[in-house]
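Encoded as structure tokens, here's the structure I'll be asking about.
The complex is shown incomplete by one protein chain, all other protein chains being positioned as in the whole.
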Amino acid sequence: MPLTSEQQSEISALRGAQKPTRRDIAPGLEELLYQPLPVLDHGFIRVIDYMGTDSAIVQAARVSYGSGTKKINEDAGLINYLMRHRHTTPFEMCEIKFHIKLPIFIARQWIRHRTANVNEYSGRYSIMDKEFYIPAPEQLAAQSKSNRQGRGDVLEGAAAARVLELLKADASQAYAHYEEMLNEDIAGNVLREGKTGLARELARMNLSLNFYTQWYWKIDLHNLLHFLSLRADAHAQYEIRVYANVMLDILKAWVPITSAAFTDYRMGGASLSAKGLAVVKRLIAGEKVTQEQSGMSKGEWRELMGVLDKPVA
Amino acid sequence: MPLTSEQQSEISALRGAQKPTRRDIAPGLEELLYQPLPVLDHGFIRVIDYMGTDSAIVQAARVSYGSGTKKINEDAGLINYLMRHRHTTPFEMCEIKFHIKLPIFIARQWIRHRTANVNEYSGRYSIMDKEFYIPAPEQLAAQSKSNRQGRGDVLEGAAAARVLELLKADASQAYAHYEEMLNEDIAGNVLREGKTGLARELARMNLSLNFYTQWYWKIDLHNLLHFLSLRADAHAQYEIRVYANVMLDILKAWVPITSAAFTDYRMGGASLSAKGLAVVKRLIAGEKVTQEQSGMSKGEWRELMGVLDKPVA
Amino acid sequence: MPLTSEQQSEISALRGAQKPTRRDIAPGLEELLYQPLPVLDHGFIRVIDYMGTDSAIVQAARVSYGSGTKKINEDAGLINYLMRHRHTTPFEMCEIKFHIKLPIFIARQWIRHRTANVNEYSGRYSIMDKEFYIPAPEQLAAQSKSNRQGRGDVLEGAAAARVLELLKADASQAYAHYEEMLNEDIAGNVLREGKTGLARELARMNLSLNFYTQWYWKIDLHNLLHFLSLRADAHAQYEIRVYANVMLDILKAWVPITSAAFTDYRMGGASLSAKGLAVVKRLIAGEKVTQEQSGMSKGEWRELMGVLDKPVA
Partner (left out) sequence: MPLTSEQQSEISALRGAQKPTRRDIAPGLEELLYQPLPVLDHGFIRVIDYMGTDSAIVQAARVSYGSGTKKINEDAGLINYLMRHRHTTPFEMCEIKFHIKLPIFIARQWIRHRTANVNEYSGRYSIMDKEFYIPAPEQLAAQSKSNRQGRGDVLEGAAAARVLELLKADASQAYAHYEEMLNEDIAGNVLREGKTGLARELARMNLSLNFYTQWYWKIDLHNLLHFLSLRADAHAQYEIRVYANVMLDILKAWVPITSAAFTDYRMGGASLSAKGLAVVKRLIAGEKVTQEQSGMSKGEWRELMGVLDKPVA
């Protein structure tokens, strides 16, 4: 994520300039504003702007004339209540805007969250950066055997080395040929004088899915929480989960009460089906229950035992 | 729109307190923040919060590291280009939040704009205010004869007086019976000691559609412009148009460049069909064209002549 | 919900005419198509059209070339898996369209579900029907004392009679004055020759919130399930819950596998917070836990004990 000195000084200029506002302020987030927080080998997340704080949730829930805050503990009580009962609209009253640099194959998962606003760097207008994602060796996992979409054991030795070699060589070659087709490099230098290059919107198709792209991404707090509940989950692909984890830290700095409620009710909680709830009640009553008696499939039973920290057998 | 003194002091407190922020500032909008701008007889619009300015649009369109602004005239050129070519996503990068008091029959039109966030005052939890809309006499129009959903001539004399009398009497009686059913008034006083009142969620059904409700309403700039292009239009019902007109003033204070582009390209412009465009070309070439030759229906022809300021015949 | 004979014969004509299609068919829903299913005193739900069946969910989840169905039990296994793990997009591949008649105060709750398509009967163009909702006597409940937005005991005797009398008299008078202001009745008869009536868009404001409106409402299956999970819930207002309950029957006729999965995983299930899950684990381990030890608020504890069918104390 090495920024150019011009980019760094633009960021410093923004961070240096404070102006007075009548709007609600999130002091913890002001600290982080504009700074690139590194993710993966070349990616980052920068908070560009935000609207509202925990108080704005309370204020909207009460449709009040003044600020939302009465007393901190009353606000927390109300926010916990809203979170617990899935009264989601007050959380939509806060908004946050990020500048994110991420590999294209992750951007393709990310964009499936439709309730956000996006402006992506355009490969039709501009030349793509020569930056591609190469996993750290400890992330080179084999296909999982138990879970059809996950990762299993980590590759080692020669197998791992060969993967890294292939990924690097292919991406480097793809970019070299991209420049050759464009007849232009990222700095705008023509490579072969007097020749015309291929249109950018075509040449970009030679780049591989581990190349980085970047976008501005703006979302309301309710939809951000939904994004995080899916993407900070253990089932999410590692390469998107690391972005979600950075966002969990940002969340804490921005809306600490909501962040705590989210941790308790969503991230750390569990959903039980009707059958699962029936099993739980029998277990609490001291009965012994087996998968066969439960009416649940083997997969469901395994998941329920996992939630309850009990052995499957 | 008489606010209680408690509400007024809450608003004053918010307006009085300025804090430093690193975020982008819209000076014109800071001036208006929190103040109730009166609309109709008891309604208002208050700006509660905002995110971004004209610069944020430029910044997002360029996916830039620093502030969007290079030079004012370059920014205006880019914003005009984006508006003209309907590149709408950069306008989604600005957001605004209002507190609005409005009659229920207008709220029912308004809520049809789905791409907004809303928290409405709840008649299940709370007692509704005794405030209902009575049109000004000059707004008491008859059904239009030419346009099936519009207004025609203004009612006069006894006819107008009778309408006002009916509206006032019925709304007053509806509210009196609402209180009687609740066995409670707006201040929370029990009316008949020892008796139980009807649930609020039921009693409210006796109120008429001209009673005022209120909500927090948050929307991005692109969708706000879409709302305004429909609701500030001459075909919109007067009672929603007056709200849209106040918002046009707010728009100008918030994002002056975008406001100017919107006025030029949307509010003051016109859409021509293929047939309409063919007629225009022939007129420019000095030909005489009649409705019959144009392939257009009478309605279309009348609308086109209206756009061109020409007589229909 | 008395339909005119013209309306009844239009419905009969549609139900009588069958045509061949290559599309997927839901036999149970074909049976119900176009028929008004009565709700409340004058409301109804009619299924107008649908797209897809349980098979379409499987087909989309597999992005398959043929029909989704392999074997019924494999399909059920996949649908259960998708429901359990909140893989929601395949459920968006089914769509249903309703014609619904409902009181305006219920329409105002309903419309808050934004991910649906709506065409409502227009009081700007057309004269509203003289139909208003009067609760059945057993629904005339007092405000709940424990729950700020619910109902408590049922009113009885004179209190109930008075409420019914007020609701009927006020709605009847409101409609009579609506006609008087329009100078026109629902059949289009002018009431006072030679006089002009008030525009429909204005006169309608005199009607109360228990008047019926109607709309076409189209929604995908995922969002319908979300609607039902909120509106068929015990906390929903009775007058919307009865519509949701009729839709649960329609769901069963349309997509029986999905309906069963929804009943098990959503309607009959429960969400536990991190604290709630910790309590459950301790109870299963045979420990005694009190609210004070749990870290939960009194409200949370009461809710958890309710889920587990245990006394609060």
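Some points to look at:
We call the chains A, B and C, going by the order they appear; numbering starts again at 1 in every chain.
To be clear about the criterion, contacts are C-beta pairs under 8 Å (C-beta built on N, C-alpha and C of every residue); 3 or more make two chains touch, one makes a residue touch a chain.
Since this is a predicted model, take the numbers as computed values, not measurements.
Across A:Ala174, A:Leu230, A:Ala253 or A:Met305, the residue that sits in touch with the chain not pictured is A:Ala174. Across the entire complex, the residue among A:Ile11, A:Met93 or A:Leu140 in touch with the chain not shown is A:Leu140. Of the candidate positions A:Leu3, A:Ala17, A:Ile111 or A:Leu191, contact with the hidden chain is made by A:Ile111. In the full complex, the hidden chain is touched by chain B at residues 77, 80-81, 84-86, 89, 112, 230, 235, 263-265, 267-277, 280-281, 283-284, 286, 297, 299-300, 303, 307-310.
Those residues of chain C that touch the chain absent from the view are 3, 7, 10-11, 13-15, 17-25, 30, 33-34, 48-52, 56, 59-61, 63-67, 89-90, 92-93, 95, 97, 99, 117-121, 214-216, 218, 220. Within the entire complex, the positions of chain A that touch the omitted partner chain are 103-105, 107-108, 111-112, 114-115, 118, 122-125, 133, 135, 139-144, 148-153, 155, 159, 162-163, 166-167, 170-171, 173-174, 177, 180-182, 195-202, 204-210, 237.
The definition used in the following text is that only the chains that are shown with their structure count from here on.
Residue numbering at the chain A/chain B interface overlaps substantially, since over half of the positions present are found in both copies. Superposition angle, chain B onto chain C, using Cα atoms only: 180 degrees, a multiple of 5 between 0 and 180. Rounded to whole angstrom units, the spacing between the C-alpha centres of chain A and chain B is 35. For the pair chain B and chain C, the distance between C-alpha centroids works out to 29 Å.
Of all residues in chain B, those touching 2 or more other chains are 118, listed in ascending order.
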